[in-house]
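Before I ask anything, here is the structure I am working with.
What you see is part of a larger complex, with each chain still in position.
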Amino acid sequence: MIDETGTVTVHGTVADGFEAVRAEFAAFVATERADYEGQLTAYVHGRRVVDLWAGQPDGDSLYGVFSSTKGAAHLVVARLVQDGVLELDREVAYYWPEFAAEGKGAVTLRELITHRAGLIGTDAGFTEEELADDRVIAERLATQRPFWRPGSAFGYHAFSIGALTGEVVRRATGRTLQEVYEERVRAPYGLDLFLGLPPEHERRFRTVLPMTPTPAQQAELDAVPRGPHTLSSIAFNNQVPDPGELTDFPNSPAVRASGQASAGGIASARGLAGMYAAAISMVDGRPPLLKPDTIAEVGQIHSLGFDLVARDRRAFGLGFQATAENLYPFLGAGTFGHSGAGGSQAFADPRSGLAYGYTRRRMAFPGGAAPENEGLVRAVHTAALAS
Amino acid sequence: MIDETGTVTVHGTVADGFEAVRAEFAAFVATERADYEGQLTAYVHGRRVVDLWAGQPDGDSLYGVFSSTKGAAHLVVARLVQDGVLELDREVAYYWPEFAAEGKGAVTLRELITHRAGLIGTDAGFTEEELADDRVIAERLATQRPFWRPGSAFGYHAFSIGALTGEVVRRATGRTLQEVYEERVRAPYGLDLFLGLPPEHERRFRTVLPMTPTPAQQAELDAVPRGPHTLSSIAFNNQVPDPGELTDFPNSPAVRASGQASAGGIASARGLAGMYAAAISMVDGRPPLLKPDTIAEVGQIHSLGFDLVARDRRAFGLGFQATAENLYPFLGAGTFGHSGAGGSQAFADPRSGLAYGYTRRRMAFPGGAAPENEGLVRAVHTAALAS
């Protein structure tokens, strides 16, 4: 049906002054395979200024956004902190007594949420079914000894952070993180960013397609040191006998239905950008979800340095990535967001008022935020500053 | 008046055994433009062993030494700690109650002075006039939320550290840091290192000249990621609509008159080296300004790792750079000093008894301590060890 040379059309609209963003997106799409599908949306100060898509009729498709899910999950936590329901410097065990096992009694919510607790997985690993279920993950992690001394280092809790902070939410509110998200964030704004995809939206979901590395790229991927019991393997649940493909995680109906809070979110770029716009800006007459103090605190760099799981330098705020520090150093201090393994990227830059969302269907080399985000973010940010 | 091929003469004297230092300096000067002006002075155990200059008649000229100013400012703090007037592990707010705003109540003087407090600037930035005035800077920073979680990281407080520690000095002593410096350090030794240049010395001041990068160097400078709201922009006050050139900071009479404690110092190499000699050695019959315990503590590495503003690895002691760790790993452990954006470098290496000062008129690529310091420091240190 499609051939290898792409002539994919870019659809959608940009506001005056954002024409260069469309040009950048079109230039990128022209370099992609003919089956490319992707979406780009941006807001500035609550106004939608970019809404583009390619490889699909109407920009209404939904994609697995993997770890961009963590942004939605931690917006819930940020809001509960703002409302006084959660206190960052309380011990996790105050909310969740079982968590105190194995020397974790002193670990605070702030340490947990900044990837410092060392609870990246369990000694035994999870079945695919278990990995779709935050309650099971949380229960197992409560009795797990940390994989490093809490406070001495940090590492990306790839599949566990949402279950851990989610369990704190559940203990404190009596409702799941997914329920609170739906009621307080998603439904009021009608966001296309689901933690738990309702059956009626299933038809909009596009299965994730696997990466198609070139031989040189494949060689690069193969050169990464691997072992079944490394910290990275434990964090990505690859220590089990027959680990599933990361690609297939959101392709599982159980994952989509549960909206696993670390990586099970399903979204469009409109949903991602819309959520970050709602977080920092007045949108459609509604006040921002977060107050200036909360915005400043979630974006404060808390963890900085060598990430024991990612095996590279990383920076985290409160559950969010410090996106400027990690990837786009021209963005404003305090930018907070989260990328996803499928290639998605999403963030808010409070100093420029920019909210950004990007999705794509096929996983991009080498994993994580797709490389095209670099040029797209730069184009959007430049236009936003001039607007 | 001058052409591009340099035949600048090196003047001055070196002690027996330091001939190689003169040779190194002359070899460097021969590679420079014909308008090169610079000075190099060194002491060993309180004895002046190197006193060289080029491009000026008598070595008596004064230059803007930018952040080398921080060395003078923090020698004052070190002395006040030694005298029991200041306690490093007290909260800053103990001395300066307004500082407790925005969650800074627990920040100690030790954290502040080691670039850990996250107070690199303000959301709004400063006018040029304000940036010359430590009192204004301190007042604004008191109500500023830190740009990262205090304790989680550090970053170079380029224009603010002197105002912050200066305000602590003022609250504790009733006098400005500049006044204490003048009375306790500068005047007794007759040092050519001024925090507040008296009108009668203005004629000796040589305006800072801008960097003259080659095209390749310019391309390198242009490749540094920039944005108006980055941590680096905030620290260097580039987030304001029309930021001034760094070059021109000491060229402002207001800056020279105030002796802004982060970057407003005016000095000769004799002044820089003389101050560090006085800090660690008996000079002209006067006992060292600092006792061995104080010397050891100010040079202890307190902050080490990725500097969020410099965007590279850095090490700091108590207000001073850990010069050996940062730049010249052959120097002794505990070496403390401070370089400046104009190219200046100055430090004391207590284990070899070496005190070093270097100034130059024209800013050097790529900024910070000029590259020629590498060879000069090595030559001086080698000769000092053999002396």
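Remarks
Which chain is which? They are A and B, in the order written, and residues in each are numbered from 1.
Operating definition for what follows: a residue touches a chain if its C-beta (ideal position, glycine included) is under 8 Å from a C-beta of that chain, and two chains touch if they have at least 3 such contacts.
If you're wondering where the values come from, they're calculated on a predicted model, not measured in any experiment.
The complex in this file is a homo-oligomer whose displayed part has 2 chains and whose full count of copies is 3.
What we mean here is this: only the chains that are shown with their structure count from here on.
Inter-chain centre distance (chain A to chain B, centres taken as mean C-alpha positions): 42 Å.
Against chain A, in their complex, chain B makes its touches with residues 118, 145-149, 152-153, 225-231, 234, 305-306, 308, 311. The touching residues of chain A, when paired with chain B in their complex, are 293, 296, 300-305, 313, 324-325, 328-334, 349, 351-352, 381, 385.
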